[in-house]
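Would you mind keeping the following structure in view while I ask a few things?
Here is chain A:
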Amino acid sequence: MPKCKINGKSITVERGTTIIQAAAELGFDIPHFCYHPGLSVPANCRMCLVEVKGARKLLPACYTQVSDKMEVQTDSERVVQSRRAVLEFILVNHPVDCPICDQAGECKLQDYYMDYDTQESRLRTPKVSKVKVYPIGPEVVYDGERCILCTRCVRFCDEITGTNELTVVERGDRSEIRTFPGRELDNNYSMCTVDLCPVGALTSRDFRFKCRVWLLKSTDSICAGCSRGCSIHMEQHRSEVQRYRPRYNPEINDYWMCDAGRLSYKELHRDRMLKPLINGAAYTWPQVAEKGAALLRESIDALGEEGADKVGFVFSPQSSCEGLYMARRFAEEALGCTRHYVGGRPHGDQDDFLIQRDKNPNRNGLLLQFPRGQRPQPFEQLLADMESGQIKILYMMGSEVPVEGAQAERFRELLRELDLFVLQAPRGDGLDELARVILPASTHAEQRGTYINCDGVAQQTREAFKPLGSSLPDWQIAMKLAARLGAPLTTTFIAKLQEEMWEAMKANAQPAPEAPEAETTEADDDAPEEAAAP
Partner candidate 1 sequence: MNFIDVALIPLLKIGVIVFGFAMLIGSMLTLAERKQSAYIQRRKGPNRAYLFRKDLRLNGLFHLIADGLKMLLKEDFVPHGANRKLHLLAPMLGLMPAMVIFAIVPFMDYACTGAMAAPIAGKDYCFPEELGALANAPLAELSNPLFNADLNHWFQVANIHSGLLYIFAVTGLAVYGSAIAGWASNSKFSLLGGLRASAQMISYEVSMGLSLAGILMIYGTLDVNELVREQGELLFGFLPQWGIVLQPLAFFLFLTASIAESKRAPFDMPEAESELVAGYFTEYSAMKFAVFSLGEFVTVVFIAAIVSTLFLGGWQVPWLYADGFHFTAASMPSAVAAQQLTVEAAQSALTANTNFAPDIALPYWLVVALRIGGFVTKVLLMCFLQLQFRWTVPRFRYDQIMHLGWKILLPLSIANLLITALVILLV
Partner candidate 2 sequence: MAAQTVTLERQKRGFWVQTYLPEIFKGMGVTLKHFFGAIAKPSENIVTVSYPEEQRPYPARYRGRHRLMVREDGQVRCVACMCCSTICPANCIHIEAAEHDDPSVEKYPETFVIDQLRCIVCGLCVEACPCDAIRMDTGVHCSPFIAEDTDDFNALEGELRARERAFYARDLLMEAGDHSRAVQGGRRSF
């Protein structure tokens, strides 16, 4: 256990710890470009050079391991001079086109320039011009002039995805990042290189020129693209999500996320239903709760004594645990419905890294709402039950259906034959044309909620912006309707609701302690923030 001194402060660290990590632990931020905690260390940018007592030259903090009795100065005159020189060197051929550059505002080069350099260029010769707006991959655009050749992107493709598309070509001031001949940067995680790029050399084709980063407001949330549920920064401007950025969470996704998930923010704003409708007429929530409840009650009563048995309730694994908990109570207590089914998106691709086959973020959370043995039946069973006429009334959460092709068509036809079809979802997806009652729900971006991923890790989302239009979180909709149906669900505050919900989920997980869901109870809600990274 070597003990060292950094800027006069002592610290004892594990053997093998580098100076940059030890300094971060003490709260000293050492500027760096090429170092990234998730990647190997090439020490090629020379930005993190620090002064070590006894060493004649400055040493790279990212590479040098702490040894016993080491004394490090991270902000001495010599170090600052060196940083200034490094920055000047990097900026020799940099175009300084910050106004155009998407990275401006979160650019390390910009930040360090303001911290250490702030001088005009002394270069009198024309700058070397390199490739601009080079389509290096389907999702990524490369700008050779801005590139500082830190090779983070190259290392990412080598070490994380193992696809090896990128390399450095040419030499000296003509060096550029390129793909190998015949290849392009098209792996499933290619947009992580945009996050990794400390300058604006790699930009996302999707986010390019869309919004300046200083206008974005960031909220800790999750990606709802698959059951992995990667931790993300959800960044929005004026109630419109502009991009997702992975948030460091060693339990789930480390520093990374897939391209499909990253672009899944578009779902949040696609085809949103923003007004509660009954038979096509828009109402306010109090009205729609009253009329909707009356409609449900009438339709159930019209089916005779066994009416409640002909009600089907589809739970969506897209919804949060809170929404599902209240929905289950609403179905059982207010509607008296016992036929429960699971909806959600159909399965898709998967890989051995992050992407999961199950494209729904909260299937585990959904299952935990029900005691073992009473879990909802698969969607295929719903089709069969509808076919046989056992279901006359359908209350559906979420507009996603896990069946495709002919089966989906058949489902739509069967919906037409129902007495009453209530749709509670953020999006219509074509089902809104068939529903008599439409209850617009808000997405996970607009509410607090708990999601349990494929490994049983629970995460909290926060409200990034207010619910769009008149939409409401699922749990509030359930409460409104239940109150009108004469079975009020008493919870009024989400904190109280969450307490109740965890109690219920713990009880449901009890009989099978070996089940993976059991660990949800210990899973921490707030994943630690990116610690060693900048």
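One rule holds in what follows: contacts are C-beta pairs under 8 Å (C-beta built on N, C-alpha and C of every residue); 3 or more make two chains touch, one makes a residue touch a chain; residues count from 1.
Behind the choice of candidates: all candidates are chains of the complex that A comes from, given by their letters.
This structure is a prediction, so every number in the text was calculated from the model and none was measured.
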My understanding is that every option belongs to the complex but just one is in contact with chain A. Which one, out of 1 or 2? 2
Note which residues of chain A are touching candidate 2 in the complex, please. 96-100, 104, 120, 124, 126, 132-133, 208-210, 212, 214-215
